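All protein chains of the complex are present and in place, except for one that has been dropped.
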């Protein structure tokens, strides 16, 4: 348990170091736009249109990071020099994965809140004819956050390792496609969100275990 | 472990390999390796540049598994000396110490800090910005501050700036725990030869374990000469 806490700490620290500028930028932008009076925003929309577009782009990119980074961060360590340092600790693979997923969840939650606030403040620039950055979500927020940070990454790393095991190459795109297919295989019509979450999580458990076993066996 | 293994452990054996084989990228890198690592020995691993030496060390550390054959470790206290690149890019010297403290129960962080101070390393400095010699010294300190029985080093003097190269032997010997063994891969036999009690010659045809004194006494050659003239030409 003590070692798992350490995994959480170091994984959290790693993600923080990688994302802190993004967090800072989001907080600053949100703060700035929040205190800006609406009249200024209208003026900016008319005269400094490119600048407003840039802001919108910034929020869009942040949303992209939120969607993609948790999944990709699960395999970004493979082939890096610090893998030796991680593996020599002797901590079981599943603990390392679980720590990564837990941090993913926290990071995605924070990013979601920040981007959502951004979406709100950007409406100040919206006119009758146009509006700016809006998050389009297929799923309700909690389910989306869990799916993006935990469930989809599990399927992705499983697919990635299966492909790696077959011919030693890293097929990121193909793994993504496979994971997406797996994720969308089950259609839930008329089921409450909480049950959808439970079912999806349960489905991911065998993939999680299998991925851990594969990573241990491969020299990766 | 068998009854024979128990006897070996009592006699101070730390690790054995029996007929271990390893293939990488279709090539046989480790061929029928038979070796014994006893306590209190400093052992050099010598071989042509290729990755046989690194693979052998990683197999001993448990970072790689053999394809066939057997590796028996009689102790869990095995310390693999990292290289300067082995850390997260954002880590500072103090972070590395904390990492070791968090994951290794036998790590003495106070001792490590003392050695850091003696080596004039700044705890707040980013590891990536240190010189190669300083990085290697950090990795050595991290490993030696663990009270281990076996230390594995992969070409520790590679590309190190001269002041640290000169000090390497003294620093290692001054801080090596008693009865601990060292297995060190190197191609700098000339400078390190007198440090080694034994050598492991790693060739494509197998692994030969010999005592350095035996080479000097029997063949009246330095280990380096023996390697260049005899081992490299052999096709056993």
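Chains: A and B, in written order; residue numbering restarts at 1 for each.
Going forward, a contact is a pair of C-beta atoms (placed from the backbone, for glycine too) under 8 Å apart; a residue touches a chain by one contact, two chains touch by 3 or more.
Heads up, the rule we're going with is that contacts and distances are computed from a predicted model.
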From "NusG domain II-containing protein", "Cytochrome C oxidase subunit IV family protein", "Dihydroorotate dehydrogenase" or "GntR family transcriptional regulator", the hidden chain's UniProt protein name: "GntR family transcriptional regulator"
Touching partners, among the displayed chains, of the absent chain: B
Contact residue for the chain not shown (choose from B:17, B:42 or B:231): B:42
Contact footprint on subunit B, counting only the chain that is left out: 40-42, 169-170, 173-174, 176, 178, 194-197, 213, 216-217, 220-222, 225
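As a convention for this text, only the chains that are shown with their structure count from here on.
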Whole-Å separation of chain centres (CA-atom averages), subunit A against subunit B: 40
Subunit B-facing residues of subunit A, complex: 3, 6, 9-10, 14, 17-18, 81-82, 84-85, 87-91, 219
Of subunit B, residues touching subunit A in the complex: 61, 63-65, 80, 82-83, 85-88, 90, 99, 102-104
